[in-house]
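One structure is given here, and the rest of the page talks about it.
For this view, one protein chain was removed and the others were kept in their places.
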Amino acid sequence: MKNPYVPLQVTIEDVVIENELRDIKTFRLSFERDEDRASFTYLPGQFAELSLFGTGESPIGIASSPTEEGYLLFSVKRTGVVTSELHASAPGRRMGVRGPLGRPFPWERLEGKNILIVSGGFAFTTLRSAITYVLDPAHRKMFGKITAVYGAREPGELLYKKSIAEWEASVDIEFTPTIDRQKDGWTGKVGLVPNVVKELEPSAENTLALVCGPPIMIKFTIPVLRELGFRDEDIILSLENRMKCGIGKCGRCNVGPLYVCNDGPVFSLAQLAKLPQEY
Amino acid sequence: MSEAPVNESWEPKIVAFLCNWCSYAGADLAGVSRMQYPPSIRVVRVPCSGRINPLFIVSALQSGADGVLVSGCHPGDCHYLSGNLVARRKFALVKSLLAHVGIETARVQFSWVSASEGGRFASLIEQVTEDVRKLGPQRKLAKVL
Amino acid sequence: MGELASDIRRIAREMFDGKRIDLLVGFEKGSDGYRSRPVFIESAEGADRLTWDATCSQNLAVYLPSLFRREPQKKGVESAPPRVAFVAKACDMRSLIALVKEKQAMRENLIIIGVPCTGVIDARKLEKVVMDRAGGAEVTELVDGEETICVHTADGRNLSLTREPLVQDACLDCQFSVPQGADVLIEGPGRPVGDNSGSLLKEFAELSETERWQKFQGEISRCIRCYACRQACPMCYCTECFAETNNPAWIGVTTELTDTMIFHIVRIFHQAGRCVECDACVRACPMGIDLRPFTKKIAADVRELFGFTPGFDLETPPPLVTFREDDQQGFVTEPRKG
Partner (left out) sequence: MDKALLQKKDLDALLAAIRMRAPVYAPARDGGDGGTVFRPVESAADVCLGQVNTRLSVKGLFFPQRESLMKFSGSALSEVTLPTDSLVVFGVRPCDARSLTWLDTVFGGGGHEDPYFQERRKSAVVIAMACDQPGASCFCTSVGGSPYGSDGADMLVSQAGADGALLFEAASEKGRAFLEEHAGLFAPANAQAREAREARASAAAKKMEALDLTGLKEKLDAALDSPLWDALTKTCLGCGVCTYLCPSCHCFDISDEKSGADGVRVRSWDSCQYARFTLHASGHNPRPLKKARMRQRVMHKFSYAQETAGTAFCSGCGRCVRACPVNLDIRGILTAFKDLP
C-alpha cells in the first residue's frame, strides 16, 4: 500500500523572484531519486503539497508543464507559516513534495477545441503550466485557436515576464497581457481583465474557457463569458481552499459533497452552481 | 517522558528574561567587571519585565528549560514608571498557580536587579542555578517527542 | 411552570411590547427532560418558550460579547447596537458586569433580569444517582421541589431524590445567590450563603507537590482539546486564542500532554480577576474533568492578594491592569549575598 502522506524528497535548485513586491517566488525543485521523478506524472491543473519538515505543508499549484522534464516549478506567494519559511529558503535546501494531487484541467475535453485562458494576478501559475503544455510542438496540433488574457495591477506584478514576451511574439497563441492602470513604460493594454475579454470578443464556438484569478475578477468575468455565449459547462475554474491531507479525508476543503483536493481543484461553473459558496 | 540520566556533568539550563534597562545592564556590568557566575543561563532581553507573558515562561519550560528567571528593575525604578509593578501582580499569580499544580517553586523565579548591581546579578544567578541544580532536570512540562 | 418562570415570561412580554429590547437571552426546556438550554427570544410571542427551574445551569453571559461584536461600521450609516435583556442568576449577572467592565458591551444597552437562585442541579450528579438507583435508565422528566427532586425515568420509574446532594458544587460554595444591581429583580427565595472557606483548595494544598502534580496531570490527561471549557466560559471571549494561533504557535494543537497542560494552566491564569466561579467550564466538559481545584485557586489568589472579587461594580479597574506600590512581593527572590 502506497503511503499517501509520505512526501518525495526534493532539493531546491533555483529560486526566482517574480514580482516587484518580492512576495512571489518561483522555486525549481528536483527529485533526489530517479524513481520518484518517474512516478510523478502529472498534467497541468494539478497541485502538490510542498512539505517543509518542522514547519508543515502547503498546497500549491504546479507551475511547470510535464513537457519540461526533470524538474518541477512552483510559484509561491508569501502568506502563511509554510510559505514564509519557503521564501526564506535558498537553493540547496532539501524539502518534500507530495503529489501530484487533484484533477487537472479537462484535457480530454480540451482536445480539438479552442481554448480561452483568462487569468489575473497570482492565480496564473497553473495556467503557465497549461500554456507551456499546449504550445509544446508535440501538442499544439491537438488544439484549435488559443487565446489568453492575463492581467495584473501593474507591470511589476505580472509573473513569468520572460515567457510572456515569448508568448506575445508567438503565432501559436494570441496572448494579451494587461494592467489595471496606466504606468510609465508600459506599452501594452490597460484595463481590467473582464473588460479586456469583452473587448477581444473571443468566440465561444467550440471553445472552453479556463479561468483562474481572484474572486472579484471571476465574479465580473463570468457574466462577460456568458454574454459571449459560453455555457456554464464550458467555463472551467480552479478553486483553492485550506487543505491538510490533499487526498479527500481530512474534511476541510470540501464544497458541498466535493473535495477541492480530490474532486478538484478544477471544476466547471456548472458543477459549482449547485453547491454552497464555501470557497 | 524519557528518563535522561542525571550525571555529574549535568548542568541546569535556565532561561533568563532580563529587562533591557536594569537587569540586562546589570548582567552586562557583571560581565565587564569579570564577576564569576555559572554559565547556566540563556538570556532573553525584553524591553521591560512588564513585557513578560506567562506563556514565555511555560514555553521555556516546555522547550526543555530546567528553570526560568525573570528579572526587572526594582519597584519604583521602572524605565516606564510602572511596568514592573503591573507585572509583579501577574508574577505573583503565575508563581502561585504553577506551584499549586505541582511545579517546584524554585523552577520559576522572579527578582529585581538594577543596572548598577553586577554583584547582585552574579549571586542571583549562582543562587537560582543552585536551586535548580538541586531539583534536577525539569521533566514535568518538557515536551519529549 | 413555576411562579418565577411566569414572572419572567410576563416581564419579557412587557419589554417587547414596550419596544425596550430587541432580544432576550433566557432559558427554555431542553430536549431530554432534565436539562434546560439557552434560548434567544426576539418577540413577545416567543416569550412563552421561556422557563425557569433548577436545571437552568448554563451561564448565559457567554453570549454577550458576540452580540456586541459587529462588523466595522460605515460612517454615516452606523447601525445601533442591540438592546438586549438577559435572564440572569447571580453568577450570570456577575459575568455580565465583568464583561461590561472589559468593554464587551454597553451597560446602557443591557437589561438584566435578575433571578434569585436556590442552586442548580448538576446533571452529572443526577445521572449518577439515577444510574445507582435505576440502572442505566435515563431521566425523561424532572420536577423541582424545595427539598426533593422528582424524576421520571425512561423505563417508567418515578424517583424522589433529596435535592441538596444533586446541587452542583459551584452552588454549594455560592456567596451571592441573589443578583445585586439587576435592572429588574424577580422576587423569590435565594440560597443561604455557602461555605467558601475554601475547603476544596485547602485539601488540595495540603497534598504533597508530587500528589498535586499527579492529580493535575491525571485530570488533564483526559482532556480531548474540544475547547468546551473555553467556549462555555463567558470570560473567554478572545477572538483568537493562544491555543490555536499558528504564528506564533505557542503550543501544539494536539492532545500531547504538555500542550494540554499548558493550555489549561494559561487559560485558567487568563481568568485572573474574571472568574466568578460559576463552573461553566466544568459543566461543559464532556470528559468530566474536574478543573475546580485549579480554577478556584486563581480566584482565591486574586481575592487574597489584591482584595478583588469580580463582577460587582463597574468602577474598580480589573486587578491585572493596575497595581499598588505595596503589593506583596514575598515571592521575589532575594539573593542571599551580593
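Order as written gives the chain letters A, B and C; numbering starts at 1 within each chain.
Throughout what follows, a contact is a pair of C-beta atoms (placed from the backbone, for glycine too) under 8 Å apart; a residue touches a chain by one contact, two chains touch by 3 or more.
Source: prediction; values computed, not measured.
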Query raised in the report: In the intact complex, which of the presented chains make contact with the chain not displayed?
Result: A, B, C
Report summary line: Among the options C:Ile8, C:Ala47 or C:Val62, the absent chain makes contact with C:Val62
Query raised in the report: Considering the whole complex, which of A:Met95, A:Ile115 or A:Val196 touches the chain not shown?
Result: A:Met95
Query raised in the report: Which residue among C:Asn109, C:Thr140 or C:Gln217 touches the omitted chain?
Result: C:Thr140
**Report entry** Interface with the unshown chain - residue positions in subunit C
**Finding:** 30-33, 35-40, 58, 62-63, 124, 127-128, 131, 135-140, 154-155, 219, 222, 224-228, 230-232, 244, 252-256, 280, 283-284, 286-290
Query raised in the report: Tell me, which residues in subunit A touch the chain that this view leaves out?
Result: 1-7, 9, 52-58, 79-81, 83, 93-96, 240-242, 244-245, 247-257, 259, 262, 276-279
Report summary line: Residues of subunit B touching the missing chain are 63-64, 143-145
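The rule is simple: only the chains that are shown with their structure count from here on.
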**Report entry** Graph class of chain-chain contacts, one of line, ring, star, complete, other
**Finding:** line
Report summary line: Of A-C and B-C, the pair joined by more C-beta contact pairs is B-C
Query raised in the report: So, what's the distance in Å between the C-alpha centres of subunit C and subunit A?
Result: 50
Query raised in the report: Roughly how many whole angstrom separate the Cα centroids of subunit B and subunit C?
Result: 35
Report summary line: Multi-chain contacts in subunit B, i.e. residues touching at least two other chains, fall at none
**Report entry** Shared-contact residues (touching 2 or more other chains) in subunit A
**Finding:** none
Query raised in the report: Mind pulling up the subunit A residues that touch subunit C in the complex?
Result: 80-81
Report summary line: In the complex, subunit C touches subunit A at residues 246-247, 249
Report task. Write out the stretch or stretches of subunit B touching subunit C in their complex. Result -> 54-55, 58-59, 62, 69, 75-76, 82, 85-86, 88-104, 109-112, 117, 119-124, 126-128, 140-143
